[in-house]
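Structure first, then comments.
For this view, one protein chain was removed and the others were kept in their places.
What follows is chain A.
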Amino acid sequence: MSRKIIQIDMNRVEGDVDFQLELEGSRIVDARCVGSLYRGFEQILLGRKPMDALVMTPRICGICGTAQLNAAVLALEHLARLPVPPAAMRIRNLCLMAETVQSDLRQSFLFFTADFCHPKYRSLPLYDKARAAFLPFQGEIYRGALEHSRHIVEIIALFGGQWPHSSYMVPGGVTTPASSRHLIDGLSLLNKLTRWFEKSVIGTPLDDWLALQSADEFFDWLEAGEAHADSAIGLLTRMSREIGLHRLGCGTPHMISYGAYDDPEDVENFSPYRKRLFKAGFLNGDAGSIEPFDQNEITEHVRYSWFLPYPGGRHPFQGQTVPDYQPHSDRYTWCKAPRYRDKVVQTGPLADALIDGEPLIHALYRAEGGNAWLRQFARLHRTARLLKAMSQLLHELAAHPGEPHILPPADKEIPDGEGFGLVTAARGALGHWLQVRDGVISRYQVITPTAWNASPKDSEGRHGHWESSLIGLTVEDPDDPVEIGHIIRSHDPCLVCTVHLLDTGKRLTVWP
């Protein structure tokens, strides 16, 4: 079998990661996902005051700092058993949703669809339309996404002062109430984005589009006129399917979701036992069933990671993050390998929608599986749902004027103990596990969504989700394997990826 070495490099993602892929003929037979940047956040948090996590952890990620802040505050509230008033939950949810809409628009139209402008697709009938829509800095949708993603985070600035990186969620609530001025500002910002979304992204009124519930209804909609077919989501779907992305990049069949957005009606329960607006669960890909989620079932392995080794997997409360950089060993990444019930799982908007029981995504999944197109489609479908949910939240806040936005904790110090905060960030399941001893942080473990998806092999040698979504893929033109770019970007990697293919035995790269 002939072996080839090529190099594919990716940008338009967040952070740093390499892919090392082994090709046999034109088929990928092995894949290693390499998180190459080490920043040491978990070490920096040790010995600090617990509240400092609200300042430090948003800086883990420039695109999902609000979700990091939420995970940190939920962990503190869990530890200290603090109640949160409904208005605070609504304001938190509104800001989390605004951040996710921002991220999904940028991921879709600044990062993902630009690939459709690749010269390789010059001969496709949709090419000119795709370029007119998606070309960086020039395409109509690209420019619309730049503008509208910029404005939607103004909603976060109304309550948090700024985006990115604020610390307005504090134990017991939020720092600013929803004044009538904020609510009207929030609504006008939301309405402006919603009108653009309806006109340019779905070509349909929001409620009508959200009413599509089956695969047939969706494909009938797609063909019912130019406004649908040439909408951003119409073009994205037609280009993806012409290229075959609806048959590629499925990865592991198991999925998790922590559920999203604390239910403000549930005032009985404290985090993490509060009900959520979007359900948590584990989709067991072997049985096809959705089972209850239990964070006790999470472990992290370091067999193939550059951390001080320990056998098997450990729950984050027993977690250990001691760097042990061994570039010339068989260990290959700064990511740990998280497992749920000892299974390789994926997380993200597709997992969230399936576990929540969203009918259209479920129907499309049953028809064709969890492919690269559906993963991307699920992300934009979520945007539509969130725009509707944000409008509802603003109206609920308006219906409860003057309700408290914070219940200041009686004790100003966070007591010793442990707590965790599990949230759904734009890229999926995000968890913080916190232990406090003698008034300071004694352990802080973070599992980001990308840690789940970009996982290396575990102690048993089982590949992570991205790795397995590439293994078996046939690369048509190894000198320009653009399909790999589509697949990796469909996962919304929060890492800057380089993908390079290796010769067996002899590791060849183009750099020294």
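Quick note on the criterion: a residue touches a chain if its C-beta (ideal position, glycine included) is under 8 Å from a C-beta of that chain, and two chains touch if they have at least 3 such contacts; residues count from 1.
Everything that follows uses one rule, which is that contacts and distances are computed from a predicted model.
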Just by its UniProt name, which of "Glutamyl-tRNA(Gln) amidotransferase subunit A", "4Fe-4S ferredoxin", "Alkylation response protein AidB-like acyl-CoA dehydrogenase" or "hydrogenase (acceptor)" is the chain not shown in this complex?
"hydrogenase (acceptor)"
Touch with the missing chain holds, among A:C61, A:L183, A:V201 or A:M239, for A:C61
Among A:Y127, A:W163, A:F197 or A:W433, which residue is in contact with the omitted chain in the full complex?
A:W163
Residue positions on chain A contacting the omitted chain are 7-16, 36-40, 43-44, 47-49, 51-52, 54-56, 59-63, 65, 106, 110-111, 114, 117, 135-137, 143, 146, 149-150, 153-154, 156-168, 170, 172-177, 179, 185, 323, 325, 327, 405-406, 408, 412, 485, 496, 498, 509-512
